[in-house]
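Of the protein chains in this complex, one is absent; all others appear in place.
Let's turn to subunit A:
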Amino acid sequence: MSLLNPIVNILPDLNKAFLETIYMVGVSLAVALLIGLPLGVLLFTTTRNLFFESGIVNRSLGFAVNIVRSIPFIILLVALLPLTDLLTGSTIGPRAASVSLSVSAIPFFARIVETALREIDRGVIEAAIAVGATPWMIIKDVLLPEAKPGIIQGLTLTTISLIGYSAMAGTIGGGGIGDLAIRYGYYRYDNTVMITTIVVLICLVQLIQMVGDKVSYIVNKR
């Protein structure tokens, strides 16, 4: 009982931290899906010989995506503080941290979607063009279903990366498990909390990976 005591004591804190992390990851994942998915589709369909072929659009989007992706997250976090303040009215807390997390997740996920779409056999897209399908039908009924296993793998990857980034965001006042680890592990040398956090994180990531793999396997008809 005495061994479990420290854990029981921090249970409310731990609980709150995890809920905050899940909130941050959830929000930014939703934004990544909402904006990153269409962006990835646009990146792909504007390439040569595809129905939205446009060198200018493709290059500008690619450039924008690369800029965001080349900034280390911790710097992006600081650089985006004014935007964060504008959007959420605050620069601390999980809500504020979700802004920079979303901004970094969008291009990350968009590239993953683009890569998954590139894997599709060109002939399948041509066959759809040849039956007279509209671009929208091709995207909805050919591109996305064909790339679904890859996109789900990408979603798994994005979720796991976001958990890592959310911890970084936590260190500068974002809340969540990063914040917890700093407060207990760094300032108070409390190993119990540290180890508990790590164990829970490992379990969480394993679980996400497992679910992701399983779903991706189920939707793969190849």
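In this text, a residue touches a chain if its C-beta (ideal position, glycine included) is under 8 Å from a C-beta of that chain, and two chains touch if they have at least 3 such contacts; residues count from 1.
The rule is short, and it goes like this: contacts and distances are computed from a predicted model.
Chemist: Name the omitted chain as UniProt records it, choosing among "Putative transketolase N-terminal section", "DL-methionine transporter ATP-binding subunit", "Cytochrome P450" or "Phenylacetate-CoA oxygenase subunit PaaC".
Modeler: According to UniProt, the chain not displayed is called "DL-methionine transporter ATP-binding subunit".
Chemist: If the hidden chain were put back, which of A:V142, A:I160 or A:I208 would touch it?
Modeler: Counting the whole complex, the residue in contact with the absent chain is A:V142.
Chemist: Given that one chain is not shown, which residue among A:V57, A:I129 or A:I182 touches it?
Modeler: Among A:V57, A:I129 or A:I182, only A:I129 touches the chain that is not shown.
Chemist: For review purposes, identify every residue of subunit A that touches the missing chain, sorted by number.
Modeler: 121, 123-124, 126-134, 137, 141-142, 145-146, 148, 219, 221-222
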